[in-house]
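I'd like to ask some things about the structure below.
One protein chain is absent from this view; the other protein chains keep their places.
Chain lettering (A, B, C, D and E) follows the sequence in which the chains are written, and residue indices restart at 1 in each chain.
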Amino acid sequence: MQNMKNSKVAGETLLSMPWENRPAGCKDVIWRYSANPIIPRNLLPTSNSIFNSAIVPFKEGYAGVFRCDDTNRRMRLHVGFSDDAIHWNIQEQPLTFLCDDEEIGTWVYGYDPRVCFIEDRYYVTWCNGYHGPTIGVAYTYDFINFYQLENAFIPFNRNGVLFPRKINGRFAMLSRPSDNGHTPFGDIFYSESPDMEFWGHHRHVMSPASFEESAWQCIKIGAGPVPIETSEGWLLIYHGVLASCNGFVYSFGSALLDLNQPWKVKYRSGPYLLSPQKDYECMGDVPNVCFPCAALHDSASERIAIYYGCADTVTGLAFGYIPEIIEFTKRTSII
Amino acid sequence: MQNMKNSKVAGETLLSMPWENRPAGCKDVIWRYSANPIIPRNLLPTSNSIFNSAIVPFKEGYAGVFRCDDTNRRMRLHVGFSDDAIHWNIQEQPLTFLCDDEEIGTWVYGYDPRVCFIEDRYYVTWCNGYHGPTIGVAYTYDFINFYQLENAFIPFNRNGVLFPRKINGRFAMLSRPSDNGHTPFGDIFYSESPDMEFWGHHRHVMSPASFEESAWQCIKIGAGPVPIETSEGWLLIYHGVLASCNGFVYSFGSALLDLNQPWKVKYRSGPYLLSPQKDYECMGDVPNVCFPCAALHDSASERIAIYYGCADTVTGLAFGYIPEIIEFTKRTSII
Amino acid sequence: MQNMKNSKVAGETLLSMPWENRPAGCKDVIWRYSANPIIPRNLLPTSNSIFNSAIVPFKEGYAGVFRCDDTNRRMRLHVGFSDDAIHWNIQEQPLTFLCDDEEIGTWVYGYDPRVCFIEDRYYVTWCNGYHGPTIGVAYTYDFINFYQLENAFIPFNRNGVLFPRKINGRFAMLSRPSDNGHTPFGDIFYSESPDMEFWGHHRHVMSPASFEESAWQCIKIGAGPVPIETSEGWLLIYHGVLASCNGFVYSFGSALLDLNQPWKVKYRSGPYLLSPQKDYECMGDVPNVCFPCAALHDSASERIAIYYGCADTVTGLAFGYIPEIIEFTKRTSII
Amino acid sequence: MQNMKNSKVAGETLLSMPWENRPAGCKDVIWRYSANPIIPRNLLPTSNSIFNSAIVPFKEGYAGVFRCDDTNRRMRLHVGFSDDAIHWNIQEQPLTFLCDDEEIGTWVYGYDPRVCFIEDRYYVTWCNGYHGPTIGVAYTYDFINFYQLENAFIPFNRNGVLFPRKINGRFAMLSRPSDNGHTPFGDIFYSESPDMEFWGHHRHVMSPASFEESAWQCIKIGAGPVPIETSEGWLLIYHGVLASCNGFVYSFGSALLDLNQPWKVKYRSGPYLLSPQKDYECMGDVPNVCFPCAALHDSASERIAIYYGCADTVTGLAFGYIPEIIEFTKRTSII
Amino acid sequence: MQNMKNSKVAGETLLSMPWENRPAGCKDVIWRYSANPIIPRNLLPTSNSIFNSAIVPFKEGYAGVFRCDDTNRRMRLHVGFSDDAIHWNIQEQPLTFLCDDEEIGTWVYGYDPRVCFIEDRYYVTWCNGYHGPTIGVAYTYDFINFYQLENAFIPFNRNGVLFPRKINGRFAMLSRPSDNGHTPFGDIFYSESPDMEFWGHHRHVMSPASFEESAWQCIKIGAGPVPIETSEGWLLIYHGVLASCNGFVYSFGSALLDLNQPWKVKYRSGPYLLSPQKDYECMGDVPNVCFPCAALHDSASERIAIYYGCADTVTGLAFGYIPEIIEFTKRTSII
Partner (left out) sequence: MQNMKNSKVAGETLLSMPWENRPAGCKDVIWRYSANPIIPRNLLPTSNSIFNSAIVPFKEGYAGVFRCDDTNRRMRLHVGFSDDAIHWNIQEQPLTFLCDDEEIGTWVYGYDPRVCFIEDRYYVTWCNGYHGPTIGVAYTYDFINFYQLENAFIPFNRNGVLFPRKINGRFAMLSRPSDNGHTPFGDIFYSESPDMEFWGHHRHVMSPASFEESAWQCIKIGAGPVPIETSEGWLLIYHGVLASCNGFVYSFGSALLDLNQPWKVKYRSGPYLLSPQKDYECMGDVPNVCFPCAALHDSASERIAIYYGCADTVTGLAFGYIPEIIEFTKRTSII
């Protein structure tokens, strides 16, 4: 089915990326890895949970920045490496950032990282505690030294996700303005920066859908992995939230953004791609959460592997074909 | 034990209804079907969940109206048929209502249907979106063409359940006035109509119980299946809600209403008949929900089969003997 | 200015109605009576406040049903009479209703009455306590004996206002579905009844306006006096509510409804006609409330006198010309 | 590892207490009993759940006071006996208290008991319904007759836990002032009494930790089992609560209180000892709850067995060595 | 009218107390002083407001403890003296308490004091900040040195009011358990102490009234001045609160408590005695508040002068005859 090509996908070939074929009889656009979860909650001696993490190809293998809450339930970032992007060696010591300015560099808390390679280095963005949650920014060349820059925005903000190349000559980021609590609302915005220090040109991208049209994304939404450039536009995997009488449910779907004006949404999936249905997604520290933060893809085969946090406790993996996701997004679009 | 007869049950014999004997050692009044859930969440290609549904005997077999939320998480009604009332063939296309008046007939959303045969036809009532939730009404002769009537009430209302015959010469309905959110309160009321178009003669039936007396039903209550006429009064299976620090818990119990003045409650069970305890009731889109919407019974054997939604995700089945339920209701009554 | 006639107003001539000319320099469509408030809070020995009341022409003079909260702060209805519709003689004993059915006739509380003459009698509708607020209905020929009918709706409802003649051969009523608290939402609906007992044919009339377009009516709205028939449609004076950080603010504006299908709004004023600005409107038991419940008009001069509750404490009076109000409604319409 | 002794533990030897060695490869300070839960929810014919219960050595075996919610979901206390402290014989009839003063002795509800032996008798403290939750107090010599005393405090209070001997010549109790709902806050206080009737000398002990430092205990905390006297101070096992977007999560940790001034906290664990991770802790009437109410220990081997409620549904058991817990508390202390 | 004597009032004669006859035409049981407010908000150079204060006869004149919020809006207590109990000389320096125990004596905040003479000294009780509001206790002989005792209760509590003599051989206090915010509930309780240090024997006195019966006191209630002993029981002036959509309204009424068992309410007024109606009661830092904290009475003339805070900003005075208040309480009683 993956030959339905009407799209071209940017990026390098990545033959070594994880893969498992669609199970027999399965008609879903996205399917789970049969060995999920790939990272158990207590992989580290003091980890309470490992989830909502970001990984990228690095050298011959893979590197990542992981959200590891410790048994104090403090939110910490850790660096990890892997040969196959499935079995991870995560460092026991939390990641520390180098920063000249103590005001910015003082650690309060950090969570839900994303990692994005642009031009010559890897940028990390995460939800950074600075008098409330905002978007922290840092870069590394080697996953050893991380240089922390200014926070991108004034609080309160979460889910800051960079684009993998400059747009209109500037760095570009998606983010989700928030409040300082569990935030019962949230739209995705787009911002630009000439220098990764000053940000402006803020554009509204999309709001939650109406309850009547697409309820899984009717309370708030937020960007997931780094967008993937295709001939059909930027492919964005994003999470959406529904509020039941028993709390929030996090699912994820897909959208296509204009290549040059990414704040213009061309298509946006009405159905979710994946919602919490498995035990490890429905049971844990926060039940009913599927939260994607990273993806690998191979431009040749157009395969994608999506990494997502499960129940705020463990990390799962799901597979699909980019052309099929694009076709699904366009066919079911609510725009 | 089912010979403890001091009640007569109205209705036809229904030899073909589903049945499974009480498990050895079980002393519960109601017991679950061992093959629960009978309908998986993804029976349809685009269904996220199938639950809170209504079924009735129809011709040689059974027909039903099912709540099938799709993967947009939109709430839709679908028609289904079955030979044994356990294995269901549900149509992929949502049910559409015929209606002369566009103002009423325009579909917004619909959920939690009940089906009731009165005189010559099957009436469907459901929670219908019309500037907020209210009680939609329609009828069908054949489960092919459904004719939509006026909504019974102004919003906000849910859980509209018809009686299976006229009372005092008029159609009669139970319902639960609500608000437009997750409604942290709710009493059952009784209303009459000469013509299924205009409703009045509203009477209060019952309130939530006190926390000290029967906590499972202390926040709100709502009618479940169509009431069953017995010599002891109308047997009403109804759900009740408890608010824990982690959300609502839906259980169900039973009451006996006066035959001629059904707003007068004669007995009402202090204990629940069934509460969420199995995995498929405790885990799903809304954990800890058992929500009955339909029942089959055989007047000869006085057996009853109760259909209930599980965790707002799948559909379950439970069995019992009507005389035992009546005896339980009277013995444990909190009135 | 009142000669700008392009409308005809139904109803009798009423030369004796209260009147005061528009003050010099005033350009407002509606202006306050210079001797406001006309009824002090302690007119009765045990009244805490007298407001949100309804008056009509009666015999040679006027009669009314008044909301008089006593010093227990219980909400009670009282009958009153007046020669000039300004100075009122209100009976010390609360109004009692005659009712055959104790279930309905038992007094719990009643407030915010409206009075409407239809065909041969005066109907009173009010917010009636019956397991929550709903619309009570009664009639009288003489303001001595009041015969209570069934409540029009299941709870929760407020602001039930009858039309002064049958429409489409049926009685017609506006109302505002609510919850059982201070209700932070509320739309106006239209319903019909063949017999003042059973109600149906519920139609949505209008919602609060958007905050951006007309903020004084952005939280909830409700019908005020009995609508006035004009050649331009039913003239409806209605209240709207804004939520500031310090509570609700009640103002009022105007709308024109289709004569035959009154659920269709032809025009609706963007600006308010009157908002709380005077001491007696801004200070009292509930600050910042102007709440109209009745109006007198003279079809010859097309003058109108609007009675409105002030700060839930006293009763005020305001004047205007119906053609000017119609012109204002059309000119500023947000539809 | 249990030989790391730098502490002496008060109390008698208790060779018969339940025990299971630390599983191979486990590095946790506390480990679960492999046969958890030890008490199923429906051990009694009418029990909905059995949890948050208190047990003590008694004669040759063990006795306990159990929280058994019935299928009305009423909270009741029951007496039980056991030979091995694992298999329990719980009486079907609820415990009744003897009390001269009807005002105090009238049963409303009772839950979350603790039992403490002081000098010559067993004291029971529990959350007692008296115009809101407060701390009920009773004593027994034989677990047959229970003599109820005055409530220790005015409402609202929960989690009253006695010290096992007088301090400064007075009885001493920890408690947690609350409100009358699900209480989103809560500190532990210390109080003294000369006579178990009048209480005073109230001292603040500890507040929730900051979200940044120890999030599992950042909303509210409450004492668990009776404190254990050691050379390092009173060892207190206490629960803490985190508020996720999907509700409260109850974990437990440890603290060391000054022997003579127990309101002075010497050490307090940053990490939890145990958090909800097993199915029977994550799924049930209130998901994600581990709530300790009792412990047995043997002063010779310094072993401890902690009894804790699981998901407000069943009862679990966990094991550890007191010196290791002390060392953990000191090493990870956030004070 | 004050000759309707069927009651005897305890206490000394107090010829010098403030007085003003009932205004002509006034039929109210209680009437305001014509020169209200007697204490302006800025009497002190740094006072933002002076209200909710307590005064007593002292030597030849009067002394008092005043709540003076400063322009930081910090709540402070100040001592004042007066010859006529109307014109007050309030000290600029806040009152400081002598206390051996730093834990208790450290000032956080204090407000709403009461002063009560028992046996040989003046006791001050107030809402004292100690990890939340609780009841502070101190005594003085001379209004120069104030000796602070233990707090009477664990937080959260407000409105602690002592009885003017021992009851059943013990000190006795009314109080109102609360939460740590604006507390939307609240009952009055009674407690005893053998020594002013340990408190127990807690008894429920009364709850808010139902909305339907006496709405001004339907949210919460609290004791006002020190109760006055009469042959008809303890006369208690107490405040009650109603919640409008625009906030709380504080009025006050009266009750008669059993002389020997003061937790038994014999009579309780349905109507309020006084509600916010004057500008200085309706406008200020907290609009619509009349909050009594003290009263003077003369046992010979049976006159009473009630001091009450107005709009949390200034202090007012109202007059009445005790026998008339007793008659009113009995006649309108809702018990």
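Here is the rule we go by: a residue touches a chain if its C-beta (ideal position, glycine included) is under 8 Å from a C-beta of that chain, and two chains touch if they have at least 3 such contacts.
Just so it is clear, the structure is predicted and the values come from calculations on it, not from any experiment.
For the chain that is not shown, the touched chains among those present are A, C, E, taking the whole complex. The missing chain, though absent from the display, is touched by one residue of A:C26, A:L98, A:I154 or A:A300; that residue is A:I154. Screening C:S231, C:N246 or C:N260 against the full complex identifies C:N246 as the residue touching the chain left out. When the whole complex is considered, the residue among A:S175, A:S214 or A:S251 that touches the unshown chain is A:S175. Listed residues A:F58, A:F189 or A:F291: the one in touch with the omitted chain is A:F189.
Residues 41, 45-46, 48, 69-75, 108-109, 129, 182, 246-248, 283-288, 312 of chain E touch the missing chain (whole complex, contact as defined above).
Within chain A, the residues in touch with the undisplayed chain are 103, 130-132, 134, 150-157, 175, 177, 179-180, 185, 187, 189, 191-194, 197-204, 207. In the full complex, the hidden chain is touched by chain C at residues 27, 211-216, 218, 242, 244-247, 249, 251, 270-272, 275-277, 279, 282-283, 287-288, 332, 334.
Here is the rule we go by: only the chains that are shown with their structure count from here on.
Where touching is counted per the definition, the chains common to chain B and chain E are C, D. Equivalent interface to A-D within the set D-E, B-C or B-D: B-D (over half of contact pairs identical by residue number). Measuring from the averaged C-alpha position of chain A to that of chain E gives a distance of 60 Å.
Each chain gets a centre from the mean of its Cα atoms; for chain D and chain E, those two points are 40 Å apart. Shown for chain C are the residues that touch two or more other chains, of which there are none.
Listed by chain label, the pairs that touch are A-B, A-D, B-C, B-D, C-E, D-E.
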